[in-house]
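Remarks on the structure that follows.
What you see is part of a larger complex, with each chain still in position.
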Amino acid sequence: MQKDQIALVEAIIFASRGIKKQDLLNLTNFSEELLDKIINYLQNKYNNSEEHGIELRDIDGFFRFYSKESFSNTLSKIIKKRSLNSLSETQLEIVLLLATHKKMTKPEIDNIRGKDSYNVLKQLLSSGVIKRYKKGRGYIYSLTDVFKDETMVEELVKDLGGVNIDHSGS
Amino acid sequence: MELLFKFENFEGPLDLILFLVKKNKLNIREIPLSLLADEFMNYVNKMQEMNLNITSEFIVTASYLMELKSRSLLPRSNEDQEFQKSKERFYAQVEQYAKLKEMVENIKNLDNIELKNYPVNVRIVFPKINEKKLKKLIKSTLQEIEIKQKIYQIKKEELSIEVVMSRILNNYIGKNLIDILKESKTKYEFIVKFLAVLELINLNKIYLDKKLKIKRVRKNAKRSNSVG
């Protein structure tokens, strides 16, 4: 474990909006053993030191740095979070589904909502809340980075305990 | 009688089912399927009578519920594996949707919630690219915008020569030309005013006296001492 190897992993994690271990492996060409060691080292350094205001967390397999909980009061004063209240209830339903599932097809969304989501998806697409890419005959929908960044919806959902939706049913 | 209640507009069948569950003040699994199916049918019929928008999903769900109902009434339905599975799938779907709805409510009500942990960012330093070409492109676009912007302002001011001409005839008779021009807020206004004055002189509507005051040309009056 060399210094520049630690620095590289640190730079990548900081620059990403959450990154999976597999992607880190591909990018660095490190062995899994080495990467584990480095991640461990970083977590130890940041998370356990009182001198650091941030910590490296692994949330659902995504590594990302977050501010420590003890500072949330101060930080809430400066962080401009876009309100989710500008969305209609129907739009919010789909946004929360995508915040939990990350990626969904339209039939999956329709199935959970028990109704057609064509119009809502169209609205959300054109206002930059969601994006989609073609896969096979249909599309895969997900939230845009910009929207996630500005609303921090994923963190909100996590703090509220998650939608906890049974994946087996869909 | 309760069907005479004011109808909410149910967006989809699951919204109606959640409403019925709430109305019965029971857990969905505690409501007899036959009761749920009948109430659902009643509402759908009522909605149809009231010409409310009923999507095909309501019809599909209604017939699905009726099927579940009829199977639940058969003897030994408890041993019917197939039926138990369908029933379970239906309950799971409703419960899942209820959770989602609850989450929506939570977020709506607790909008200014403080997060426990805020994601942090660093600004990424990217390698220097060929900025020359880009800067050239930006510069020319900026210039184009500037030109368009000027035209926009002129349009916005709506200073056509005709408008200014009538303004002069109505308000500026007897006033000094230099004073009027000095009042101009923009170069463009200055030019338009000047052109309007020239045009009025040309049309023989006004003339300028020795002190450059604007005077109206009176019909049959002799035009003298005008500055041309």
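Here the chain labels run A and B in written order, and each chain numbers its own residues starting at 1.
As a working rule, a residue touches a chain if its C-beta (ideal position, glycine included) is under 8 Å from a C-beta of that chain, and two chains touch if they have at least 3 such contacts.
Not measured: the values here are computed from a predicted model.
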| item | value |
| --- | --- |
| Total copies per chain kind in the whole complex, with one of each drawn here | A x2, B x1 |
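Methods note: only the chains that are shown with their structure count from here on.
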| item | value |
| --- | --- |
| Intercentroid distance (Cα basis), chain B paired with chain A, Å | 28 |
| Touch list for chain A against partner chain B, complex | 14-15, 17-18, 54-55, 57, 64-69, 72-73, 75-76, 79, 81, 83-85, 89-90, 92-93, 96-97, 111-116, 152, 155-157, 159-160, 163-166, 169 |
| In the complex, chain B residues that touch chain A | 11-15, 55, 57, 61, 89, 92-93, 96-97, 99-101, 103-104, 106-108, 110-122, 124 |
